[in-house]
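All protein chains but one are shown in place.
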Amino acid sequence: MEEKARLSPTLAEIVARLGGELVGDPKVAISGVGAIDSAQPGDITFVAANRYGSRLTSTRAAAVVLSAAHREATSLPRIVTDNPYLYFARIAQLFHPAAPPVPGVHGTALVAASAQVHSSACIGPYAYVGEGATIGSAALIGYGCHVGDNSHVGAATRLVANVTIYPGCRLGERVLVHAGVVVGADGFGIAWSGERWEKIPQIGGVTIGDDVEIGANSTIDRGALEDTIIEEGVKLDNQIQVGHNVRIGAHTAIAGCVGIAGSAKIGQFCRIGGAAGILGHLEICDHVTVSAFTLVTKSITRPGTYTGGLPHMRHEEWLEKAAQFRRLDDIVARLQKLEKKFTDREKRN
Amino acid sequence: MEEKARLSPTLAEIVARLGGELVGDPKVAISGVGAIDSAQPGDITFVAANRYGSRLTSTRAAAVVLSAAHREATSLPRIVTDNPYLYFARIAQLFHPAAPPVPGVHGTALVAASAQVHSSACIGPYAYVGEGATIGSAALIGYGCHVGDNSHVGAATRLVANVTIYPGCRLGERVLVHAGVVVGADGFGIAWSGERWEKIPQIGGVTIGDDVEIGANSTIDRGALEDTIIEEGVKLDNQIQVGHNVRIGAHTAIAGCVGIAGSAKIGQFCRIGGAAGILGHLEICDHVTVSAFTLVTKSITRPGTYTGGLPHMRHEEWLEKAAQFRRLDDIVARLQKLEKKFTDREKRN
Partner (left out) sequence: MEEKARLSPTLAEIVARLGGELVGDPKVAISGVGAIDSAQPGDITFVAANRYGSRLTSTRAAAVVLSAAHREATSLPRIVTDNPYLYFARIAQLFHPAAPPVPGVHGTALVAASAQVHSSACIGPYAYVGEGATIGSAALIGYGCHVGDNSHVGAATRLVANVTIYPGCRLGERVLVHAGVVVGADGFGIAWSGERWEKIPQIGGVTIGDDVEIGANSTIDRGALEDTIIEEGVKLDNQIQVGHNVRIGAHTAIAGCVGIAGSAKIGQFCRIGGAAGILGHLEICDHVTVSAFTLVTKSITRPGTYTGGLPHMRHEEWLEKAAQFRRLDDIVARLQKLEKKFTDREKRN
């Protein structure tokens, strides 16, 4: 998204800044980053897995980041490092830093009288900042974003566009909120009266820690009585649903389309695969990996990987398996019958 | 979301209004509601399940709502009732009523010449009301909401923010539509020409009954020829997809991330768990519960609970089970072979 910076550091300068071992001409100037197959002359690229190895000979890149295992796989100038993917991320950050927003309140933005907006913040076109809301330094309230009454947006936090923050929510510093995100809508709190559903007012808020990223069109509900909490460094992909009173531990990463039901507690350093479902009122401990498409039905108390989604099959094969699955009790009954017959026979003999 | 009302009824006044049996000092004044662990002095809290029982001794709440089973579990002033959760919901409504919007059309709102807006309705900043649209009394068209031509928004219905209502949709009274909801987008109607997909114009509308709630970023498609219909009292959580010509019966509640394919009919008083999927052109009768993560593949004609999502396992265990699932036909074949051998042997003996 950011304008490409006009800088061309040498490999020597890059290694001086980011570490790693330089093999080849230290004076080679790098003007950008690129994928191995589409890199332009002057770009630096990377090799993170064995399967890229054979494409190293055809790349037009000026230099490569790779691990010791690939050290001799190319004669290009190269940086050898333990974690080429991370190293490349840092080079890319160098060339594409998150630009601070241009300070000021756009003429079409609406800022309530009692709101406090830092002078270095940017309130974009058609944005709205409610009564008692506070906007930190170098924060961006982008086009068409709504910050409700008494909400807080921390320093250097960016709401990209068409984001809705309900009243009474707190976002930390350097949070990145993508377009279409909704923070603080009512949790799904209803009580059955015997005749109809009655609404349980949702009077908790949402607290989001520093350095969180929230993907496009994700939704994070406010708590019923206490806050929904996303701890620092959590990374959420697109279209994730976080129910009321959920707590997500620091540095947990969650892939797209995951649904987390109310009051679930997810630990720190967890990784949740795409379209997984987490039932409510359970706890997942730290350092748990949940595979894509997995339904977590009860608490997980030991670190490790947990899985539940059946892989695809040819449709005809699937029909057969699904039918046999439905007849599993018949299979067990037949097995028991055979076992009994055998035991009876053995007794007789 | 609502400003806390400045009222402090006594327990006697609460019981006079909402019923229940009062045990303890009737003159205790209540200033708010709180969760058992975080209630402030002056708050009333509740106990709905056995697991909260032991935390009753440490709560700072001034009073508790509980069932007869917990009657003697505390010496705090308390209200005994059959359904503490529902009772607490009603107290919470008392303290946090849905405030009627401030009447008027914001200076930045755009209201078409032929639209009819009730004088007690509120049209918020950057909102849009199209030609021929009608907005009922005390309705709220919130910040950045779009009401298409010839659509109708009933009395006391609230569109919170960034909601899009396409033309030709009808919303009943006291409907609550959360941020990012889209009502009336085209259903997924395409016909294959042999070379490419051709669009089937979606010329039906959407009809939404009274007292419906629609969670953030949910989408309800317009009908192909006739209307998509959500009956009164239906409660939809966030990120639910309702296909064209679906009908959802009155007082059905649907949890987050559910997808309902075109022309499915769901009965009244149903409960659909999170991330369930309902295939198209089928019917679910009244009083059906569908568990989370369940795929409904054909009509359900008897009330009851239906389930389909496999629970998570440790990954290694799962790999084993998934492999055995793939070999179910082998298991059945081996079983048949053994059975035949046994029968042959029995015949011989």
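Per-chain numbering from 1; labels A and B assigned in written order.
Keep this in mind: a residue touches a chain if its C-beta (ideal position, glycine included) is under 8 Å from a C-beta of that chain, and two chains touch if they have at least 3 such contacts.
Everything numeric here is computed off the predicted structure, so don't read it as measured data.
Remark: the residues of chain A touching the chain excluded from display are 1-2, 4, 33-35, 38, 83, 85-86, 88-90, 92-93, 95-96, 108, 125-126, 143-144, 160-162, 176, 178-180, 211, 213, 215-217, 233, 235, 237-239, 251, 253, 255-257, 274-275, 292-293, 309-315, 318-319, 322, 325-326, 328-329, 331-332, 335, 338-339, 342. Annotation for chain B: contacts to the undisplayed chain at residues 108, 110, 126, 128, 144, 146, 148, 162, 164, 166-168, 180, 182, 184-186, 188-193, 195-203, 217, 219, 221-222, 224-226, 239, 241, 243, 257, 259, 261, 275, 277, 279, 289-291, 294-298, 300, 304-311, 313, 320-321, 324-325, 331, 334-335, 338, 341-342.
Assume only the chains that are shown with their structure count from here on.
Chain A and chain B have Cα centroids separated by 25 Å.
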